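Single-structure report; data block below.
Apart from one protein chain that is not included, each protein chain of the complex appears where it belongs.
Note that the chains are named A, B and C in the order they appear, and that numbering of residues resets to 1 at the start of each chain.
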Amino acid sequence: MSEGIDEVLRSKLQQQGVWVSSMQELYNWGRKNSIWPLQFGLACCAIEMIATAASRYDIARFGGEVFRPSPRQADLMIVAGTVTKKMAPQIVRLYNQMADPKYVIAMGACAISGGPFKQGYNVLKGIDRYIPVDVYIPGCPPRPEALLHAFMELQRKIDEQKLSGANKAAHLDSEQPSEFPVPAFGKHDLEPPANPDVFHPPKLERV
Amino acid sequence: MESLEEIKARIEAAVPGAKIDIVTNGGPSQQHSLRVDNEHACDVAKWLRDDPALRLDFCSNVTGVDWLDRTVKKTVKVKKVVDGEEKEVNETTEEKIPGHIEAVYHLYSMTHKHGPVIIRIRTSDRVENACLPSLTPIWRSAEFQEREIFDLYGVKFDGHPDLRRILMWDEFEDYPMRKDYREPDDYEYEPTPHDDVLERAKPYYTPRPQIDGAESIVEGSKPT
Amino acid sequence: MKPNSYLFIVIFIGVALVFPLIPLALAWLWRRIFQPPKPGPQKNAIYECGVESLGEAQIQFRSQYYLYAIMFLIFDVEAIFLVPFAVAFTGLPVGAFIAILVFLLLLIEGLVWAWSKGCLQWER
Partner (left out) sequence: MSATVETLEAMERPPVSMGSRLEGELLEVSMGPQHPSTHGVFRMNVALEGEVVRKLKPVFGYLHRNHEKIGENVSYLGSMPYTDRLDYFCSMTNNWAYALSVEKLAGIEVPERAEYLRVILAELTRLQNHASLLGFLLNDMGAWGTPLMYAFREREKILDLFESLSGSRMMCDYMRFGGCRVDASREWLAYAKKIVDRFPRFVDELEQLIVGNEVVIARTQNVGNVSPELAVSAGITGPMLRACGVNYDVRKVDGYGFYPRFKFRIPLGEHGDTYDRLMMRVLEMGESVGILKQAFEQIPAGPIINPKVKIRAFRPPVGEAYGRIEAPKGELGFYLISDGGTNPYRYRVRPPSFINLTILEDMCLGHTVADVMVILGSIDIVMGEVDR
């Protein structure tokens, strides 16, 4: 997994009862198994998120059952539900107020791209216009198993984060911003309608 | 419950000068309504609520409806002298009906448990003085719904205790539920556009000349 | 040589001091080497359910809250004094017992008076 340790050597040592690890592995192993989600439900996907946290689809098996109401103590924001233009500044402000190793799961079609309510005048077409999103889960609402799959996907992503070197984890890199400008309420729409350095829509070449 | 005609007669007897006419509803639901003029709306509503026989004390639903300006073609048989002799000619007259915004109130009675009496009040105009008398002092349930009509249709209710925007943010200026409302332009990234969305997404495409049959997009200018 | 009996207390205090300091030192080292702090105006803003906090927080509090502080005195500080009494409870002569009883009853009498005056009830 990391260049530092040679796997063959590690397995041989393990047979002799010697366990070898690196600080990066321990650091990532500790963080990925105790992600505290922010208690933050918007719409129908929030009910599926609660059903995931309930006893049948138990998110506690992955260490994620501690839902913290305050962003100061949370390190994962599950945007579960339709992001409206009136709610977008609040979401970006909450994201800014979260402590630094923070991740975002865009749960449901509405959080990804506006979903079934895309034609609404008050609906933001996707939360990745203002904040960087780590894992997208399609579905309306996605089943609790899909949310668990997204949780495992996020854990895999955390596991591969580097402690140092060129592409080290965003929160360790001082150039990467940990705050994004909060959009203001304008006369007809939010100003700015999208955050250019976060929202990179693919330039579709109309062939 | 009495029929609408009886109610209309009793209202006109009780509230002098109230101009009431019955708006018939063509559909099978046969839910006809009473149109009340704006000046006497409050008195009529108060009477409807306090009348011992009706006791319409529950205003279930307050709806805003936006009727655009309509031109109605009427063909009418007119006798006209056409090159020398009398002939029946049907002549179509264009009649412009000015648009208006309407508030429809569905009233029920919780004491007598009888069905909907629907009253409608209309604004005189769609643009400037779109204002209606507020019936919140009579039925408290109309408070939030009238605020919603103000927010989404732009009808000022005079007499309303706390007329503010309820659903949109306060700095918002348009009235989004009106039929002629155009949304702000947000079409630069449309993966699979078609018909109307394609028209609005096209200005964002990168301009390029026509290549073997594909449509040529002259210049990508953002619509104002 | 028999170790001085106070040596254990010194070791105990040493461990008690070092034990919390190690994680703090680690965190400080981590902050210096791996993770540069990124404070910002938004991050340090007051968290109030996602909106900017309206109104001023440092207002004049009601006097009712100070009553609760005094009530706290009875319940908590008194308990601290009872701890050594409880530890040596079995080997105490009657005089010591009466002395602690006086202390206890004095405070309970204060509690009963406060209760009758209605300080425990948050008046509407």
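The criterion applied here is as follows: a residue touches a chain if its C-beta (ideal position, glycine included) is under 8 Å from a C-beta of that chain, and two chains touch if they have at least 3 such contacts.
Please read all numbers here as calculations on a predicted model, not as lab measurements.
Trainee: Just to confirm, in the complete assembly, which displayed chains does the hidden chain contact?
Mentor: A, B, C
Trainee: Using the touch definition from the top, which of B:Trp139, B:Tyr187 or B:Tyr205 touches the missing chain?
Mentor: Of all options in B:Trp139, B:Tyr187 or B:Tyr205, contact with the hidden chain holds for B:Trp139.
Trainee: Which listed residue (A:Thr82, A:Asn96, A:Ser113 or A:Gln155) would be found touching the missing chain in the intact complex?
Mentor: Candidates A:Thr82, A:Asn96, A:Ser113 or A:Gln155; residue touching the omitted chain: A:Thr82.
Trainee: Go through chain B and note every residue touching the omitted chain.
Mentor: Residues touching the hidden chain, for chain B, are 25-29, 31, 57-61, 63, 65-66, 104, 106, 110, 113, 116, 118, 139-145, 165-169, 176-177.
Trainee: Tell me, which residues in chain C touch the chain that this view leaves out?
Mentor: Counting only chain C, the missing chain is touched by 48-51, 53-57, 59-65, 122, 124.
Trainee: Given the full complex, what residues of chain A touch the hidden partner chain?
Mentor: These residues touch the chain not displayed: 38-44, 46-48, 50-51, 54-56, 69, 81-82, 84, 86-87, 90, 94, 116-117, 119-123, 140-141, 143.
Everything below uses one rule, namely that only the chains that are shown with their structure count from here on.
Trainee: For the complex, give me every residue of chain A touching chain B.
Mentor: Touching chain B: residues 85-86, 119, 121-122, 125, 185-189, 193, 201-207 of chain A.
Trainee: Give the list of chain A residues in touch with chain C in this complex.
Mentor: Interface residues on the chain A side: 70-72, 90-91, 93-94, 96-97, 100, 163-164, 171-172, 174, 177-179, 182.
Trainee: Can you tell me which positions in chain B touch chain A when the two form their complex?
Mentor: Touching chain A: residues 167-174, 176, 181, 183-184, 186, 188-189, 191, 205-206, 208, 214, 217 of chain B.
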